[in-house]
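Excluded from the complex is one protein chain; the other protein chains are retained at their positions.
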Amino acid sequence: MAFSLDAAAWGSPWRRIAVADKTFLVAGTLLLDLVVPAWPVTPLVVLGLSVAAIRFARVGWRLWLAALTLPLAFVVTGVLSIALEVGPVHPGSTIWWAWGPLAITAESVARAATVLGRSVAGACAVVLLAVSTPMVDLVDAGRRVGIPGPAMDIAALMYRLLFVLWESAVTIRSAQAARLGYVGLRRSLRSFGALAAGVLVRAWERSRRLERGLAGRGYTDDLRTLRHVRPHTPAFLAATCAWLLVLAALGTHGFGVLA
Amino acid sequence: MTLQAEGLSAGYPSRGTVLDEVSVSLTAGERTVLLGANGSGKTTLLGCLSGAIVPTGGVVSIDGVPLQHSRHGLSDHRRRVQLVLQDPDDQLFSADVTQDVSFGPLNLGLSEDEARDRVVEALDLLGVSHLSERATHQLSYGEKKRVAVAGAVAMRPSHLLLDEPTAGLDPDGVEDMLTAIARLEAHGTTVTMATHDVDLALAWGTSAVVVTGGRTRQGPVADLLGDPVLVAAAHLRTPWPLELAARLGWAERPRGLEDVTRLLARP
Amino acid sequence: MTLQAEGLSAGYPSRGTVLDEVSVSLTAGERTVLLGANGSGKTTLLGCLSGAIVPTGGVVSIDGVPLQHSRHGLSDHRRRVQLVLQDPDDQLFSADVTQDVSFGPLNLGLSEDEARDRVVEALDLLGVSHLSERATHQLSYGEKKRVAVAGAVAMRPSHLLLDEPTAGLDPDGVEDMLTAIARLEAHGTTVTMATHDVDLALAWGTSAVVVTGGRTRQGPVADLLGDPVLVAAAHLRTPWPLELAARLGWAERPRGLEDVTRLLARP
Partner (left out) sequence: MHIAEGFLPVSHCVGWAVASAPFVVQGVRATVRQVREHPENRVLLAAAGAFTFILSALKMPSVTGSSSHPTGTGAGAILFRPPVMAFLGTVVLVFQALLLAHGGLTTLGANVFSMAIAGPWVGYAAYVVLRRLRTPLEVQVFVAMALADLATYVVTSGQLALAYPDPTFGAAFAKFATIFALTQIPLAVIEGLVGVVLFRVLRSI
C-alpha cells in the first residue's frame, strides 16, 4: 500500500485540473462537512466524492476503499470513546447502557455517529485531493501563494529524497528479516533501532551526494525550475459550485447534532 | 537439496502481475543464472524463492516440503536459503564488518563464540578477512558487495541467491567475486545468480532461467542464450561466443575465449 | 574545442594524493574512454575536468583558456562542460522530469519559453520524451540515467562527461544509452565516458585514457587495451577481441564481433 496514493496521483486524469480548482472542491466540501448538520450531508459527500473519484478521476475502487480504511484504527477508537460517557449523565438523556460512572446514551451515540460521518466524508475529500494531485503540484501552488521559496525548496527536496530513503529502508528491513532480525521482540527492537539509524545515516550521506551533484549542475542558491501552469477548468468549477450549493441547501434543511 | 517454485504467481498492486505461474528448479550443485530485462521480474522471483515476498499463488518448496509463510516456516527457510541484493549499501546496516556479519548467526541463537567462528569462516570464504575490523562505510563498492555476501554466508545456507553480484565492479572486483563464489561452491553451497551480463552467464552458468513477459524458461544456458528468438523476446543479447559460432556456422557452442580458440585451432 | 588538463594533481585529506600531475586532452569529435580500477581516480579526474573538484595543482583549460574557480569562471565552464554522475539519484533533485531538466537552462538565465524548448530538445535527444510528465521516483534505473543525461544536455555543453553511463543497465538499456549518445554526437557534442566495461570501451571509443597509480596514459584505445603490461598494471582485463587476436597472432586489432568475423573470413 506504500505510496499507492502518490502513484495514483501522478497518473490521474485530474492532474490536468488546476490545483486551485481542486482545492476549491476539497476545501469547500471539508468546510461544509464540518459546519452543516451531518445528516444527510455526510453520506451524500461520501457518495458524491466516491462517484467523482471512481467515475471521473478514474481511481480504482480497491485503492479508494483501501485509502479510506487507512485512518480506521484512530477513527474507530475515537468514535467509541465519544460514544462512551464518563461521569454524571446529562439530565434528560436517554440511557441505553450504564455501568458505574460509564454510560452510553442515545445522545452520545448520535454524537459519535455525527463524528463518524464527518470523519469518513472528510477522508473522502482529502483522499480525493491525494489521488489526483502529486505533491510537486502542491509545492508549486505553495510558492504561488507566497510561502517562502527556500521553505518550498526544502519541501520539494524532502519529497524527492523520501522515495530514495524509502527504498533504502525497505532494503535494510528485508536484509535484516532475511537474517532473522525480526524473530522475537528483543531482536526486533534492536533491528528496528539499527534500521532507524541506518536510514538516518543514509539520509545524511544522500544529502551530501545530492548536494555535490547539484553543485555540479550549477546550483548556488536557487532551485528554479519550470512550473506547471494549468488553466482553470470552467466546467469543473461550475460542477463544484453546483455541488457545494446542493450540500449547503441540504444542510440548512437537514438535521443531526451540530458539534 | 532442491529449491523449487511451482506455479508461482506474484505481483504488486501498482504493477499488476509480474510473475504468472512460473516454475523453476534450482538443483544442488547446479550453477543457475537468472536472465531477463530490467523489470522482468528476476528480483521478484528471487524474493519469492528466498521467502521475502509472499507469492499470490503457487508454492516454493525445498526437497518437496512447501514453504509456510508463518514466522516459524520463514525462519526455517531462511536458514537454508539466503538472498543477497544488488546494492550492498543498504544491506550493511551495522557500523563495522564483524558486527554486520555476526548479525545473522547471533539471531540464529548461537553463542558469541560460535558466532565469531561463523564470522571468521564467512569472511575467509569471501576473501575479506583483512576487512574484519573496518567500518562498513569506509569499504569500497566491491568490498561492500563481498561483505554483504559474507553476511548471508554466515547463516550457512545451502542455497545462496545473488542478485547481480558483479554489477558495478571493475574487472578485478569481478574476478574476486567469482573466485569467492567458487570457494563457496567447494564448501557445498549452491549458488544462483541473476545477471545482465550474458557473456558472464554463458561462461559461468550451467543452467539458465530466462524471465520474460511474466513467464520463465529453464534449460542449459548455451541452449537458451543460443536461441535468437528467445534472446530477442527477453530483450537480452546473444553472448559473443555464441554469436560468433552462429556466424561461422559451428555446430558446437563455445562458452568463452578458451573454447573459441580451441575450435579455431582445429583443422 | 579541446578540453585539457595539464599537470593536474588532486587528492582528499582522507585518501591522500589521487591524481599526480596528470595530463589529458579531450579533442572535439573524439570518443574518449576513461579506464581504470575502482578508486583509481577516474571520477576525481572527471570532477576536475568539469570544475566540480578544485585540483591541488595544475590547470584545466578549454582551447588553451584556463578555468578560473571563481563563481563566474565556473558558471562559464559549465556552459561548455557537463558531468553526469554514475548514480542518477545523486543528480536528480526534482520529483518531476520536466522540472528537473529545466533547472540547468533556467540557471543559465534563459526565459521559461527558451528553457521549455531546451527541455523538449534534451528529452528528445535522449529518447525519453514520453517520460516528460512522469515522476522521477517512478522511473526505472535506465530511464533515470537517461533523464540525468538530459539534464546535462539541456545546458548544450560542447563536452559531455559521463561516469559509467551503462553500469547497471540491461542489454536493452545499454543499447538505448549508446543510441542516445550517438544522437548527441551527431548534434555536435563531444562525449567522454568512464567505464569498467573494456569490451564496450574497445568497441565504442577511439581514444583512451588509462588511470593507474595516480598517473594517466592516453592513446588509441586498441593500443592501450592491447598492451598486456598496462592492462595488468591498471587492473583491467584485455577485451576479448584483442585477446583472441593475440592468441591467433593477428597483426590487426579487431574491435568487436564484426572485425573478428571479417578477419576470420579472410583466406
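Each chain gets a letter, A, B and C, in the order it is written, and its residues are counted from 1.
Keep in mind that, in the parts below, contacts are C-beta pairs under 8 Å (C-beta built on N, C-alpha and C of every residue); 3 or more make two chains touch, one makes a residue touch a chain.
For clarity, every value in this text was computed on a predicted model and none was experimentally measured.
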Kindly state which of the options A:I54, A:A110 or A:A203 is in contact with the chain not pictured. A:A203
Missing-chain contact, candidates B:A135, B:A182, B:A232 or B:A246, resolves to B:A135
Where the unshown chain meets chain A, residue by residue: 2-3, 5-6, 26-27, 30-31, 33-35, 67-68, 70-71, 73-75, 77-78, 80-82, 84-90, 108, 111, 115, 117-123, 125-127, 129-130, 133, 135, 138, 147-148, 150-151, 153-162, 164-166, 169, 173, 182, 185, 188-201, 203-204, 206-208, 210-211, 214, 219-221, 223, 259
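Keep this in mind: only the chains that are shown with their structure count from here on.
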Can you work out the whole-Å distance between the CA centroids of chain A and chain C? 44
Report the inter-centroid distance (CA atoms only) between chain B and chain C in whole Å. 30
Which whole number of Å gives the spacing of the CA centres of chain A and chain B? 40
Contacts with two or more other chains occur in chain A at residues 7
Residues of chain B defined as touching chain C within the complex: 36-39, 86, 140-142, 164, 167-173, 196, 198-199, 235-237, 240, 243-244, 247-248, 257, 260-261, 264
Chain C residues within the chain A interface of the complex: 47, 50, 52, 71, 74-75, 78, 83, 85, 87, 89-96, 98-100, 102-104, 106-108, 112, 115-116, 119, 134-138, 151-152, 155
Partner chain B, residues of chain A touching it in the complex: 1, 4, 7, 62-63, 167-168, 171-172, 174-181, 183, 187, 194-195, 197-198, 201-202, 205
